[in-house]
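Please read through the structure below; I'll follow up with questions.
Note that one protein chain is taken out, while the other chains of the complex remain in position.
The block that comes next holds subunit A.
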Amino acid sequence: MTTAAIVMLIVAMVTVWGGFIAAVLHLRRSPEVPDNDQGFGADDYVRTT
C-alpha cells in the first residue's frame, strides 16, 4: 500500500473506531439509573383533568 493510503487508513480507524470507543467509555462513566420507580404505568400520572 502507498504511504498516503496507509496514513488515511490509520486516521480513519483512529477517528471513527476511536470515537466509538470513547463514546462507549463515556457512557459507561454514567451508570444507568436503577429503575424500580421508572415504570410508566397509570400510577405515575397525576390525574387532574
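Going forward, a residue touches a chain if its C-beta (ideal position, glycine included) is under 8 Å from a C-beta of that chain, and two chains touch if they have at least 3 such contacts; residues count from 1.
The criterion applied here is as follows: contacts and distances are computed from a predicted model.
For the chain that does not appear here, its UniProt entry gives the protein name "Transporter", which is one of "ABC-2 type transport system ATP-binding protein", "Nitrile hydratase subunit alpha", "Transporter" or "ATP-dependent endonuclease".
The set of subunit A residues touching the chain not shown comprises 1-2, 4-9, 11-13, 15-17, 19-20, 22-24, 26-27, 29-30, 32-33, 35, 37-49.
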